[in-house]
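Just one protein chain is left out here, and the rest sit where they should.
Labels A, B and C are assigned to the chains in the order they are written; within every chain, residues are numbered from 1.
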């Protein structure tokens, strides 16, 4: 799958006991979280209550040039954010962290997720004269915290009250003059964890790979519904919104596609979850073949799992061109097909004269799958059996994943799996079952959300369905 | 005077009867207003109520690259802004136009000036749970308009009410879904005017030179306290805050330094005002000499006026290097003196063996003046008589001019004009009198503000003097 | 005149007694010479015989970013170059200084001018197996020097021999491992001078304004045909190609347009030469009027001269927008006319209701002149009398000035001055006479070239006239 399903964000925060180059740590962490958002990024630094910030459109390495990074203030706290925005990033006010001034001081907020009652929350504040600079629901969260702060004794209480009002997905890092507060929605849709460096700084991150990047030791995940406060007094946890052990609904797609394989989320290694997905695929959709290959990057682990479970040798079938990035210029119409080949070339030796099982993490429109199957046949594969390490997308996501509209989703356009196999030119096709996705991380300490596969959501979908891109789904499988 | 006194902003708005490339017009106008602010700029476009925007740090030509400009939407209205920011432009939320969403829709605001009760206004909203993204007083104006809009029937009424609450300097262009509203504070500290293009579009601009740049014909200035609404119904004026004909207090420094000589402000040509300043200088501080020269750019006109009034020949004494811009790298300490020479070189033929009258628009710290006088002597001038086409800065400005702190101002550090002459190495020195500044535009239809020279302000200075950079002034002249 | 006649280059060299930041000095000097070429630039540094260089397309401030400039090596010598290239700068091998390796070591060459026998020279070397990286005649000069170096005892002798072979215009700075050699063609078409800094470094420059920029004191011009060597042994002059005092043919257009007014060339101040051109114009083409104005930048001085000679008051008629540069995006067709207004706006007060004499330095195609006359009439001028401070272009230049083809030159397309006046909409028109141009610098210690006005060249025109853009000239005046 290429660039067709998008995560919304990655967050990071650091709380240090002394004034230091906290912006540099955030910079490293954002590099480690870059896969969660490539449209824009930002860092806000807190030096004894004085906030400064820099943000911009582009990758971390583009926004934070040597000049800009070295111009960042030292501080004792900092938060950072990488963002993927569906609307083209035209509104610079949506770039996070959101830094605001309110009656009690400064506040910076970095948010990963999507509220389902953002419109209502916004409307409430607008009716009271509130103004919004951006279109993100992050601003609605900030408004709520500020409003609740006026009615309570502490920011912590304000966050607690806010969590009673907002619905949907949110894994947030909040920075006040003196504290860093991490909080995660009671469903725990998006990951969030924290750790500690050798010199005693606490770090909060969307994924544990960012803790590794700054040399912090993983302590634990922020639990669904939990509020963790980092301050001079150490770490403090408030569990009033905690749904209970084993409860919660983390997005299955974090394991299948979004997260980095070296991250551990809610007790489960992403890499291992993918290996297991491959193993389940082998059981659910066995086929006689000569080699199992995966489509980089996220199909690789599942292919290894399929191979191990099936006994069919694992092979390296593709080379991904690592230089193709934002600056690559798509050549004119006639060269499109080559462009796929430029991005992903087949290693002929692996597939020539062989029956190939090709593992992909998902199929969205089917166009790319079709081309890749073609590449394999051109390279001499005698059979191509496609196995997908996730169930078919047939429903929208309201919790932070940007899925294509139903008219484009191949699983919504065809009745049967056989139809889809035919369309993409595969000899056979098999999707992972929803049941299997729930088992892939049996040892996980939370439950799962599989709404995009089943249409059953743990939280009520937004009332306003006028913008619902999912008109209907033809898929009967 | 080089880069030492700063204007805060320039604004522009266009109201067209049809969807067209309004962003292009704003682009041209901002080029014409670039002298009013070089730190950042932005354009917001309104296409039948849908707002889009682009802003960034840098000059118009840097922010609006070919790619960015051509990506701007077409629309029927647009506003633009160029900004000079004292705090380094680190906060991207301060870049204007400010575009916000509120309960009644979208709103874009471009503001030139400075409120004196911004802190109180902000505090009021913050106490009610309001949040501020930036540090500019523009956001306070926007909040006020939105709050008043909730209590009134129209944006026009909201603006009217807002003008009763906010104090200080503001020349604004406000864009709503269907209207463009220009309003200017009752003192009229900063200029604002409007015109019409041949194809019927109305334009509002800080200076008439921007109307010229887009091919609009000047209609008239927005009067102090006036609210002018541009809509499908044409142009409408509300004068409830108008202080009366001849009233108002436009900043004298607009004529002396900020504005472009080809602009006409409140009925007076800037070029002519400068010529007259030179004429008054000749009367107030005559001296026998061989040639009168001006320091580019704004000392040129006054030098011509001095020459005409005194009969002493006008000469071209300096060449300013037009390539020195933001990308010029200041060489190390030892080369500083040459850097002045690189920016401003003497034409030796003009001054060699002559008694020279050198006209500058102002003296701030005196360092540059001292170097320039030195350049003239090195070039062979036998005498150098400095004449300044404005009175001496001895007091802070609260209305949008960024003046250095008193400890740096040469007029605050020395008792007498003679002392200053000695410090800068001049044979004699003369400042324009405050009386003369009031006469330089006798035919102007408004009054003047000379607070930075006299300490007498038309509007109460802000209560919070903790940040007042003016500890004391030694100047007794 | 706007951007229609182009100089080819500016050169600079510095010879220091110690290892220092010579690249910084060249950087400053190139800023001062930027008006002589804006397409590309480069600096080559010599540190005890080891050469390093950096060059690129663009202005000095664009090519030499902070990072690039600070990465330049220290050295005891350096040469720099700014270039205007007619062919679009596509060939990076044409960017100067040209740095080459040959059997005797390294060599860097910066050249301003144009050879008339470049093709022959190149062909000779090519027949012997020589290869050329670029298309410039500079490479031919380098080849000649290297070839002659093999046959002689010193680089100086090689330069001397080379000067016997090459024809046309060349003002060069050559850097070898141990010496800096400045040489100028026997006609002295292009300027070249040298000076000394307080710390004993020698500098060679196209114009004296660059000496000022680095704090060097002007010593004297390099004479036509002279070779000046700077080495550990001091300064040495070889005059074997010197044509004699008062001989030589400096390009008149250096005084009229190319050079900066603060420069002194061959004993004559450029500013004074322009003043005198204005005075001659007043005598040759008197007219009754109310005000004399000049078109910035180079028409200003002549306007002042016209005013002084005629007694008609001098006025400031135009403001040039100093922010319009390479990044300015020309708006679409319909806005073209405004674009002229954006670049050059009329100060209405100066011309309204008046009979105006407008001085321009030259008229090329006439299109811009026509628009400017229109702007003046729109601003209320009752009469517009155009006076041009140079004769009419009617012939090509073979010595380094890029003149438009004859089919575009207005002076080649019409028979009489009256016709041209009619075309550009002027009430009257007068060109400076060729005789006057020869007198404008009567005290100059060299003669002049007026080939582009008269067709009479001091050096034979190139044999190959196939590329001659001058088919015919209709002008009979």
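Going forward, a residue touches a chain if its C-beta (ideal position, glycine included) is under 8 Å from a C-beta of that chain, and two chains touch if they have at least 3 such contacts.
Note that the coordinates shown come from a computational prediction; the quantities given were computed from them, not determined experimentally.
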Given that one chain is not shown, what are the shown chains it touches? A, C
Residue in contact with the excluded chain [from A:14, A:228, A:346 or A:359]: A:346
Of the residues listed, A:49, A:200, A:325 or A:455, which one is in contact with the missing chain? A:325
Looking at A:44, A:60 or A:417, which makes contact with the chain not pictured? A:60
Those residues of chain A that touch the unshown chain are 21, 24-25, 27-28, 31-32, 34-35, 59-62, 64-66, 69, 209, 212-215, 260-262, 264, 269, 271-272, 297, 300-301, 304, 308, 313-316, 318-319, 321-325, 327-329, 331-332, 335, 337-339, 341-342, 345-350
Interface residues of chain C (partner: the chain not displayed): 52-56, 90-93, 95, 98-103, 107, 122-123, 125-133, 135, 142-143, 146-147, 150
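Simple rule for what comes next: only the chains that are shown with their structure count from here on.
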Using CA atom means as chain centres, which chain is nearest the centre of all the protein shown? B
Computed distance of Cα centres, chain C from chain B, in Å: 37
When the centre of a chain is set as the mean of its C-alpha atoms, what distance in Å lies between chain A and chain C? 60
Each of the following residues of chain B touches two or more other chains, namely none
